[in-house]
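Apart from one protein chain that is not included, each protein chain of the complex appears where it belongs.
Think of it as A, B and C in the order they're written, each chain with its own count starting at 1.
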Amino acid sequence: MGKKKIGIIGATGYTGSELVRILVNHPEVEIALITSESRAGEKFSDIHTSFRGIVDIVLQPASQVEKTDLDLVFLALPHGVSMDFVKKYHQKPFKIVDLSGDFRLDSPEVYHEWYQKEHVYHEGFDSAVFGLPELNRENIKQSELVANPGCFPTTAILGLAPLLSEGLVESRGIIVDSKTGVTGAGVKPKEVTHFPNVNDNFKAYGLKKHRHTIEIQDTLNKLSSEEVSLQFTPHLLPVDRGILSTIYARPVKELTTADLNALYLRYYEGHPFVRITPEAPSIKDVRASNYCNIFITFDERTGNIIVLSAIDNLVKGAAGQAIQNMNLMLGLDETTGLKQVPVNP
Amino acid sequence: MGKKKIGIIGATGYTGSELVRILVNHPEVEIALITSESRAGEKFSDIHTSFRGIVDIVLQPASQVEKTDLDLVFLALPHGVSMDFVKKYHQKPFKIVDLSGDFRLDSPEVYHEWYQKEHVYHEGFDSAVFGLPELNRENIKQSELVANPGCFPTTAILGLAPLLSEGLVESRGIIVDSKTGVTGAGVKPKEVTHFPNVNDNFKAYGLKKHRHTIEIQDTLNKLSSEEVSLQFTPHLLPVDRGILSTIYARPVKELTTADLNALYLRYYEGHPFVRITPEAPSIKDVRASNYCNIFITFDERTGNIIVLSAIDNLVKGAAGQAIQNMNLMLGLDETTGLKQVPVNP
Amino acid sequence: MGKKKIGIIGATGYTGSELVRILVNHPEVEIALITSESRAGEKFSDIHTSFRGIVDIVLQPASQVEKTDLDLVFLALPHGVSMDFVKKYHQKPFKIVDLSGDFRLDSPEVYHEWYQKEHVYHEGFDSAVFGLPELNRENIKQSELVANPGCFPTTAILGLAPLLSEGLVESRGIIVDSKTGVTGAGVKPKEVTHFPNVNDNFKAYGLKKHRHTIEIQDTLNKLSSEEVSLQFTPHLLPVDRGILSTIYARPVKELTTADLNALYLRYYEGHPFVRITPEAPSIKDVRASNYCNIFITFDERTGNIIVLSAIDNLVKGAAGQAIQNMNLMLGLDETTGLKQVPVNP
Partner (left out) sequence: MGKKKIGIIGATGYTGSELVRILVNHPEVEIALITSESRAGEKFSDIHTSFRGIVDIVLQPASQVEKTDLDLVFLALPHGVSMDFVKKYHQKPFKIVDLSGDFRLDSPEVYHEWYQKEHVYHEGFDSAVFGLPELNRENIKQSELVANPGCFPTTAILGLAPLLSEGLVESRGIIVDSKTGVTGAGVKPKEVTHFPNVNDNFKAYGLKKHRHTIEIQDTLNKLSSEEVSLQFTPHLLPVDRGILSTIYARPVKELTTADLNALYLRYYEGHPFVRITPEAPSIKDVRASNYCNIFITFDERTGNIIVLSAIDNLVKGAAGQAIQNMNLMLGLDETTGLKQVPVNP
């Protein structure tokens, strides 16, 4: 049996190039098509020069998707654009992993409220599976359409899922204070990503209304018996990659740090990409890898639980998780092609 | 009347060099003495080469303090060392600003608990004034011994003082999630400050037990009618200078963002170094200056108050604040020599 | 006699904000006008938020220049735009310091060749003085129009002037390998200044044809009895500010490192902003200050002279040097308002 054929729609951004970086050494699939409307006709390596001599495939217009025999397609497109492609491709014989935010929320209405945009494909919400394998592995295996989670939500949900599933913390008053690298803001230069505005600097942004707030809250709500309300504050780090979320919650019963570690180890048993660590993780501990490192502790003085959750936003927060989903959807071992060791330093 | 004569005890660290950087252009004082035990006999500019041709003073042993006619002495020494000097110098005719943590807490007992060290000069606690001019201006003016606040506490206390003074928030459950530049860890190379361990990286440290926790809590307690309990989590940024604290608190009554801004503007009226800003501050907004920028907002969705408080840890968090205290102690205008504009970018 | 009145034309860029940062504490001048076409009507501090409460002046359209009583005007405009303003203002009663490249070269023809643009004001070349005070102090004092040097040329010319003036090196085959911070590329976001393209990265650019090549070569030619030819290669550092040029030249006669140091000390005697240092300078040794640090050595093994020359590109490479020129043009002491100590770290 030959390798599975993969298409990547959208080649100019960071998630597109990161998908290619990982897939090129994946033993069970081959990249059959990479598309870009704006750069069609150019070589992939003309845009991403670090791929010279490695991936010199010529970029195609998206119209080539339907002329190519594909098993699975990644949509590496901005939100609001992706939904048009899902609508068009949903009945095609290939499966879809959508890396945008277009099908992650509960309904078109919630989408409209937080993305300030009318959704054009309501039907997609019925079939889309939220692609966090540690929560939804079996559903993902059966799915034709996976909504790949956001980067911040991956840290926050993995960091909180055991506590909320077990009803161990107050579901209101949770704080998620997150810090992200700049690649999360995309490949397109803007004032906020201009080097002198970021270097040797640090600031919060998107206070009170960042779209990932609702993605985190909705997903945790499904795990929790009580209505979840959480405060999410993102900050911009002067680094390329990586998210660290510092999470504060209040237990509803007596717990020790040892109890919490036992719970987390048990909850993530059999999930190879979550590592419960004995030390506070740094973002370099997971850089360029698909791991999520989680540290949990209880402060007896204040009565708070503190969870630290770290990922590489381009890997476990985007392309790596998308490939983890692809592996499940194609019946492959979940870790195939994803065994890269973190690059540290 | 001539200029006041200043001594700086401890020249090799960042607070020492930052004191000199600012004082050299201060119109009302002159640096009469800089001491260093380990580098006595060398020029100040041999150690801090950016001062070549500007400050070529030869470093003296500390024994010169008593042979020099001085109006005020800065102790730029590590905690645990500083107390010996305060004990020795306290009855001398010059005033003292101590930049260490040795006299900031309420008592030798609290010091012992959080610094794991016996305090050798209990009497110092009776006369030491906590040198945060925005809270203690009049006491500082009268004081012979000022304990200059820690860097994290400066952000947290200035960020929370109006709320606690007015009894507007729950005094338990306050979260202070702080992020600091590396100079806060001192001039001496260690594993945690090794470039490849910090660059493009980010992590939390000192969870649950950082010494500044008690300094913040004790100071706020004096402002509050209720017992304060707070969670303080410091993180290490890959930047040289700057602290941003993201503070979460829950109001005890209905409040709007406008109410909060009005309160903060009123509270800090007449305090030229606190700026209540309409935008979330970045640490570069205050870099190399003595300002503290504060942003405050209320989230109606969650019911939380969020305060962002930013300083340069070496200036408002150390040397600049020490000079602000000096100005008050010497009867000068509080802002003399401290009007540097932030260096951004 | 009152303070001199200064206008700044162009407020949104880095040179504009850096001029304001320094001038606001200058004891002999006052900022009477700041203009911006694109942001007129807004406050200066709305654009540069670190100036909140310090410089809240409302920006004016450039048409206000002629309605304001001014002693001197800084043009902080892009090249190609500046020439129009010089043409218009040249006969006005105020003096002009032009920070663009429009009047630095020898003739409109040379300008056209290297800037690929027709020059609209040929007459300006007759009166413009190249504003490097260490070479042209007396001419600057008499000038109505000063062309403020480029950032790279400041390092290269100061680094080579003593050698070429004395005819000590081969005038052909000089190598200037320069490395600059990102602010040199301007305030406007572009692909080359997008944070993930710069951070943890390094590359050369503008090989063989950077416009500063001719500025360096033409200026050195005037000092040299032989025709100068030099190779200039700029590189982009992942830092905000600072240029270090590493310069290689071959002596025409026997020389020692001691000879070279004596020559440089003598050449720059009485020039307070050039420091001949005993150690290889770092860019932080001069950061946020108007100093140029120069280190010179002879390698007996290879027979090469190596010169290292470091400045802050926004200060001695732009705004600081412009103010140094202003001081000379207004009959003030050259160092007035420019005594800031380097900010390190």
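Note that contacts are C-beta pairs under 8 Å (C-beta built on N, C-alpha and C of every residue); 3 or more make two chains touch, one makes a residue touch a chain.
What you see is a predicted model, and the numbers here were worked out from it, not measured in a lab.
Asker: Indicate each shown chain that the hidden chain touches within the full complex.
Answerer: A, B, C
Asker: Just name the one of B:Asp71, B:Asp177, B:Asp240 or B:Glu334 that touches the chain not displayed here.
Answerer: Counting the whole complex, the residue in contact with the absent chain is B:Asp240.
Asker: Can you tell me which of A:Met83, A:Ile174, A:Ala288 or A:Ala318 touches the chain that was removed from the display?
Answerer: Reading the full complex, the residue touching the unseen chain is A:Ala288.
Asker: Can you say which of A:Asn139, A:Thr277 or A:Thr297 touches the chain missing from this structure?
Answerer: A:Thr277
Asker: Which of these, C:Val239, C:Val274 or C:Cys292, touches the one chain of the complex that we don't see?
Answerer: C:Val239
Asker: Taking the entire complex into account, which one of C:Ser38, C:Ser107 or C:Gln231 touches the absent chain?
Answerer: C:Gln231
Asker: Write down which of B:Asn25, B:Gln64 or B:Thr193 is the residue touching the left-out chain.
Answerer: From the options B:Asn25, B:Gln64 or B:Thr193, the contact with the absent chain belongs to B:Thr193.
Asker: Even though one chain is hidden, which residues of subunit B still touch it in the full complex?
Answerer: So the residues of subunit B touching the unseen chain are 14, 182-183, 187-191, 193-196, 198-200, 238-240.
Asker: Across the whole complex, list the residues on subunit A that are touched by the chain not included here.
Answerer: Residues 14, 17, 20-21, 24-25, 48-55, 183, 199-200, 240-241, 272, 275, 277, 279, 281-282, 284-289, 293, 339-345 of subunit A touch the chain that is not shown.
Asker: Considering the whole complex, not just the chains shown, which residues of subunit C touch the missing one?
Answerer: Missing-chain contacts on subunit C: residues 173, 175, 177, 179, 196-197, 199-205, 207-208, 229-231, 233, 235, 237-242, 244, 246, 248, 250, 280-284, 287, 297, 299, 301-302, 304, 306, 308, 345.
Definition applied: only the chains that are shown with their structure count from here on.
Asker: Quick one: which chain's Cα centre is the longest way from subunit A's?
Answerer: Most remote chain from subunit A, centroid-wise, comes out as C.
Asker: Between subunit B and subunit C, tell me the centre distance in angstrom, where each centre is the average of that chain's C-alpha atoms.
Answerer: Roughly 36 Å, centre to centre.
Asker: Quick check: how many Å separate the C-alpha centres of subunit A and subunit C?
Answerer: That gives a centre separation of 46 Å.
Asker: I need the residues of subunit C touching at least two other chains; which ones are they?
Answerer: In subunit C, the residues touching two or more other chains are 14, 183, 199-200, 240.
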